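The structure that follows is given in the form of structure tokens.
Every protein chain but one is kept in place in this view of the complex.
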Amino acid sequence: MNWTWFHRLGSPPHIYRLAQQLTPWFAWPAAALILTALYGGLVLAPPDYQQGDGFRIIYMHAPAAWMSLMVYTTMAVAAAVALIWRMKVAHAVAASCAPIGASFTFAALVTGSLWGEPMWGTWWEWDPRLTSELILLFLYLGYMGLRGAIEDPQRADRTSAVLAVVGIVNVPIIHYSVTWWNSLHQAPSVMRLGKPQLSLPMLWPLLVMLLGFTLYFVAVLLVRLRGEILLRERSASWIREVVGT
Amino acid sequence: MRAARLLLIVLIANGKQLPQNRRNFMRPEGLEIENLHLWRGERHVLRGLGVSVPRGGCLHVAGPNGAGKTTLLRAACGLLYPESGRLLWDGRDVHEDLPAFHSALIYIGHEAPLKADLSARENLHYWVGMRRRIGRGALEAALQRVGASAWSERPARTLSAGQRRRVALAALSLLLVPLWLLDEPTTNLDAAGQRLVGTLIEEHLARGGLVLAATHHELPLPRSRVQRLELTDG
Amino acid sequence: MDEAGNSALPSGAAPVVGGATVWADAASVLDAARLVLERDLQLAMRRRGQLVQPLAFFAIVTTLFPLAISPELARLREVAAGVLWVAALLASLLALEFLFRDDAYDGTLEQYALSGQPLTGLMFAKTAAHWLLTGVPLALMAPLAALSLGAPAGSLPGIVASVAVGTVALSLIGSIGAALTLGIRRSGVLLALLTLPLSLPVLIFGARASELAIRGESYLAPLELLAALAVLGITLAPLACAAAVRISLE
Partner (left out) sequence: MREFFDMGGYAAFLWPSYAVTLGVAVINVIWARRSLARAMAAARRRLAAGADS
């Protein structure tokens, strides 16, 4: 078995250059897709028969919620890889993820609340998905708090990686328990957030938007990753090459 | 997690089976440190350190404060994972099987790991008992040997630094594992205590044991028995 | 100093040969875990003040609610389960800060990590001690608090059972948080920030079980879910805890 690809994957200079080269290949398509989806969602898609034009919030809420989960998953997988194989680059990936994920979780909460007011008549409903999103925000904040509290960078990497892995094991349990809890207490008249019946002209902008945001995430991640790699790198020779002094 | 890492190591080892095995054959018994690099935060503490301690050998790690003596000892017992370089025990990388390596060593930091609220005897009982089922008689003998009989019932909180050291020596004399890693073994001890450290180490070497001792004092041993490693600051 | 009268090596000592010394009387994991448990219990008995603190905290918090809401038992009964569980959660959190602090400080944790025994097993023993010292007393105190909040006598077995099982899971989750925050100064708030979101399922199922017990209905379903969480915690939490402890020693 040839393991060179694996070792190259763990080689910081290699990843640094790769990240630099790949960034535009994700950034521009992401911008194009998001703009297309905005036009499709705001102009081309017909109003929902129940929620009218209000349903168009979904084109922002769903991608934000999708980002919050996808970024957390990426972070946890990177953390697990970093712990198992002691791979510095994977630590750098995990460290890059947290602020992105936390900010989009915040966006998902705000848009959910903005959607909730016209639909439920209240800014905050203990809807299971919004509640889970709130807990996810706390998990992100805990992760960043832990990372910030540890002075030694290597220990910060490894400790927060354990937390990320513990968190990802818990996310489904938390979501299940919140859903279960909500089903006990929910008043029957309240409308559930999300999933209006989407016809094709409503659906395609959403899918394009999700794809666009995914590519956008990769692009932002790659930029952040370069910085995190630089912070972790010891070899002066290639840093000099990269920084160019 | 460890299982997954082992799996990977096995996979890699299968790829280049021969050299790996042959290397094992040629290794001498004992502890070997190869090209060890360690950073603490931004500080490059150990730079390509290499040293080999055979069976029956004693390594005196010397150097000023902050030169990395403690770091080296902690790396040598596998607590710190080196950024690069290897640590071999009888020719095997210790990080392949840490529990086995740990059961072959005892590490005593510059503070004896004693619970302030427990007596010297209780401390010794819990400390040694984790690794060895030890009878009351052996415990008493060890306490007596380090001169602790008179105060073995007192809570560790009331003991002087030298007395706490002596309790650690008692643990040492009970846990006859091959590899001793001692951080400042003679600090705070009176003349008799220092001679006791010397005697214990010499007995251990005579049994074929290994000692790594980090101290900026001289070790209470004949010079001829000691291999010296001088760490420099910065 | 008697340096001569010692010629006899402790009996059973193996001569140093081979890579790892194996004594005839080497301690097994179970021996080691039992000693860890015993040591923590014995230490707690020497420091009873620390032991009582979380319990007093629990009592005070549950007393605050009637004062803040109303003395009417009928109204209190409605929130009793929630009050009990939030108080129990915070009380067990309060005790967590001490879980590893002294061990890290005096080097005991290092010796655990270097004992050659699986650290996972030792951490499990430590967590078990923590549960015995906080979870069990809380479960025993819960009926008193429940009665003062207007719960009927018939609900007490359910409340005791749910608190007893739930605190197992809380101790396990908490042990991870405590291990992660080792070596951080002023870790109290951070510990809460890490532990509370993870404890949410325990809170939900525990409060539900207690609520059903107070209403006189069957509380078996949420109790089983609590037990499932505890079992999951027993299998996974010591692993994470041991990993975090090892990292803290690096």
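Lettered A, B and C in written order, each chain numbered from 1.
Assume contacts are C-beta pairs under 8 Å (C-beta built on N, C-alpha and C of every residue); 3 or more make two chains touch, one makes a residue touch a chain.
Given the structure is predicted, the values throughout are model-derived calculations rather than measurements.
In the complete complex, the residue from A:Phe104, A:Tyr143 or A:Trp181 that touches the missing chain is A:Phe104.
Only one residue from A:Pro63, A:Pro128, A:Gly167 or A:Pro205 touches the chain missing from this view: A:Pro63. The missing chain lies against subunit A, touching residues 34, 42-43, 47, 52-54, 56-57, 60-61, 63-64, 99-100, 103-104, 106-107, 110-111, 114-115, 117-118, 213, 216, 220, 223-224, 226-228, 230-231, 233-236, 239-240, 242-243, 245.
Definition applied: only the chains that are shown with their structure count from here on.
Across the assembly, the mean Cα position most removed from that of subunit B is the one of A. Geometrically, the chain at the heart of the complex, using CA-atom means, is C.
Contact analysis places B-C first among chain pairs (by count of C-beta pairs in contact). Measuring from the averaged C-alpha position of subunit B to that of subunit C gives a distance of 32 Å. Subunit A and subunit B have Cα centroids separated by 46 Å. Multi-chain contact residues of subunit C (touching two or more other chains) are listed as 243, 250.
Along subunit B, residues 1, 81 each make contact with two or more other chains.
The touching residues of subunit C, counted against subunit B in their complex, run 1-3, 5-6, 8-17, 19-21, 23, 25-27, 31-32, 35-36, 38-39, 42-43, 46-47, 102, 106-108, 110-118, 122, 239, 243, 249-250. Interface residues of subunit B facing subunit C in the complex, by the touch rule stated above, are 1, 29, 77-81, 89-90, 92, 99-107, 109, 111-118, 122, 126-127, 129-135, 137-138, 141-142, 144-145, 147, 173-174, 176-178, 192-193, 195-196, 199, 204, 207-209. If you check the complex, the residues on subunit A that touch subunit C are 83, 135, 138-139, 141-142, 145-146, 149-150, 154-155, 158-159, 162-163, 165-167, 169-170, 173-174, 176-178, 180-181, 184.
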